[in-house]
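Yeah, one chain of the complex is gone here, protein chain that is, but the others are all in their spots.
Right, subunit A next:
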Amino acid sequence: MNSIRFWLNLLNVHRSEWPIVKKLFWLQFFQGAGISFFFTAEFARFLEKFPIHELPWVMVFSSGLLWLAGFAYTVLEHRISFKKFNEGIILLMAGSMLLVRVGSNIFTGDWFYFFSLSWFYVLYLLNNLEFWGIAARIFDIRQSKRLFGVISAGDIPAKFIGYTLALVFVPYTGTLNLLLLGVISMVISVPLFRSIAKAEKQHFTDPHATHAVHVSNHPIRSLYNTFSSNIIVRRIAVISLLASACILLVNYGFYAKVKEAYHDDVSLARFIAMFMAGLRIAALITKTIFTGRLTTSLGVQPSLFITPIVLLLLVVLTLVQNSMNPDEKMLFYFFGASSIAIDVLRAAINSPVLLTVMQPLPTQERLRAHNIVKGIMDPFATLFCGILLIILFRIQQEINLLTISYTLIILAVGWIIGIIFVNKEYLNMLVSTISSRYFSQEEFSLNDNLTLEKIKEKIQLGTDQEVLSILNMVGSKQNPLSTDLLRHFIAHKSDAIRLEAIRLISQKNIRQLKEPLEALLDKSQNKMITREAIAALCKLSESPALVSGYKSHPDKEIRNAALCGMLSNPHESIKKIAEDELGNLLSSEHIQDKETGLDILQEVRNEYDHPLHATIIRGELIPSLSRKAIDAIGKAATNDSLLALLSHLPKHEKPIISALLRAGSNSVPHIEQYLYQHHPSPALASQMILLLGKIGGNESRMVLERLVKTQPVSLPATIKALYRSKFKAPPATRAILEDLSRAYLRYGVEMLYMQMALKEKGQAAELLYNAVQIELAEIRELLLCLFGCLYDREKIRKSRNGLLANQRDTIANAMEIIEVTVRKDLSKYFNILFEDSGIEERCHALRSLFQEKEYNALDDIMKRILSERPILYQDWTKACSLYVSRKYRVAMDDVYFRKYIHSENQLLQETARYAMA
């Protein structure tokens, strides 16, 4: 048991993933062995028959074959079911090997040697497309990072064993019969493939598990579109091309010198087999042990640099050595070492990481990207290298390793630059993949005549709904409003649009439109429009004489509308008249007058507050009016009104909280004072703190920053409020928030250990397990809020949405964003804590953060929860512990229950009484 765990930990594989990882490993093992037999046989036969400078022609020839194969693959993969198609590929590979074996006896011409070696490249491509296509469907981005190295490692022992067997058998069987061993290996992989298809049915039938993906009827066009429209695919394709070209060149240079040393096909085959076997064992170790860990600890982006930088260093070293000691043998050894290192790094790091980079793409796009990278760019690389080498040989009449070295330097630099561009685009891709596809309103300019004409046309011809949307859009613009445009809105036939236009004119204080408003007032029969127009005119008017007619109008509605407008008027003389009138109403002995006064106050609550308002809020004279007075609190509320408002707490909690929110930043100092001086209940304190977050602004943020440092009991609410207020941690607070993040990670780990202990402990534990899950969700939320305050808020928001969507892919992509946005020591543990994998593996990976003794018994966990350690826990979790203790007779001391008997929370209090009974 422990040894299994050891191996799984070493390989970085989770227990639940092990069965499929094992099968994929063996699939790649047998297919890799088959291909290595084929390569050894055909390469040795070719080198024996032709000089090495003929090899570039094979490259040119194979590029054509690769394109044809890639084209056929792209066309057919969407027409045939995923399972049948891949099974067909495996059978085609096996069948073609057999045909080459039979064909070798029939066709003795040179062309067949060229064809059969070129076919190796096709086999290699088909195997790649088939295997990575399967792996990409089964695993998400986070799994890919850990597992691609391990599953593809099957290829390495396969090739190691393949080449070793070739080394042993070739003296006895001859090179050609190695092809039969290749056929057998390929055929053995068929049942393995079927078993994978059966176990992963959902991934094989439905590419996205939850929704159907519609396939294009024009696969080539889709490929082209993916290539031309997707920046990251284009960039990956370029670096893939450069990588393949480097590897082809470095291998060519090496084989050229090998050919000079060995002359017959058997000795060539033995050398190739021995060299390849050594190469594979090195790659196997690198791949299984280091690749997953390297990509997890370094991150995907830096890992991409490893191979080209190593190549560059080796080639530079080769050149330096050669300049100091121009010995051909040394050059050969250096080239051999470079060839080994690059081949190992490509197989162990570059290919898996490059595929991992593409994992966040949507399924179909990802598969198309694989086809582009492997099916189209590889042939380009082969063609490019073939032509380059032919030209070089024509010019130099020899294979010059120094020329190849300089070419390699140029290509490696290009490769590194390409990686920089890929990395730049990687985060953008993650963010856009996770984003919801909301309609985003394009910016438009109201100074542009053409736009204005278009809008006017739409106002004339559009539906009411459309015109209202345009009006809202125009109203929300920051740049100055076009009065000409507003004239069109006022003249619209719809009352609703006219009403909105009047409100907008009043709100934005557009005095130039007083005349059209007066004209509208004369014509309109609609009471609402009349009322709004009078209020707007009284607000915009500059002379008391002009408003006096409305103020003393016999119709009460018109009088009130006029008062509302006048109270918002910036001219003090006009405002004073209305203020006196309102004072009369509020101090009247008649309750109806007071109510009218409060109605007016409510109407203008964001622009004006009256000194008598506070007295009515206190309700000392008429208590029944205080609720109405509370509703009249708005942005313009005075300090007196706000103090009067807070004097009601904890009564009228809901309307008061709403009123404080309406008052906005004016209420912030009062909320702070209340929190420090009145020590409200935790529930009310949380509400008030969250309110500060909703109000936002600098003042709120400063109060919240102080609260983080001084009020540990209300920390969860304060953290959420900070995030809500769009707080960006200044350097002085960063350390505090990072420490809090670390603390919450530790608490999260403790919750996870609790869950591990509660697993499989029956019905009683299930209730607690679910409650602890809610605690973990809360901790995740708090950590995301903290990350949002510390790092890129927008990216954290996207990540949060991805986690909330709760789909396997969205979670994986969200964690990837966390990994690249949040500092390493936090993101690493966050992702392990909340990833979608077994509890045991997560606990094991997080054991360094767990400082308590491991939980064994149910009552240990319940005691911990009821003692409110290490966190305060939600009332629900504590209630569950109390309930379980009585319902399932878990013996516990009464001391744990007592403090909850008088809890403010009804659920907690009731369950505590039940537990004590």
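Basically, a residue touches a chain if its C-beta (ideal position, glycine included) is under 8 Å from a C-beta of that chain, and two chains touch if they have at least 3 such contacts; residues count from 1.
Throughout what follows, contacts and distances are computed from a predicted model.
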Absent chain [UniProt protein name; select from "ABC transporter permease", "Cyclic nucleotide-binding protein", "3-hydroxyacyl-ACP dehydratase FabZ family protein" or "Alpha-E domain-containing protein"]: "Cyclic nucleotide-binding protein"
Hidden-chain contact residue, picked from the options A:I490, A:I574, A:A879 or A:M892: A:A879
Candidates A:N770, A:Q807, A:S837 or A:S903 - the one touching the absent chain: A:N770
Contacting the left-out chain in the complete assembly, out of A:T164, A:S240, A:S641 or A:T911: A:T911
Hidden partner chain, residues of subunit A it touches: 654, 767, 770-771, 774, 777, 874-877, 879-880, 883, 906-907, 910-911, 914
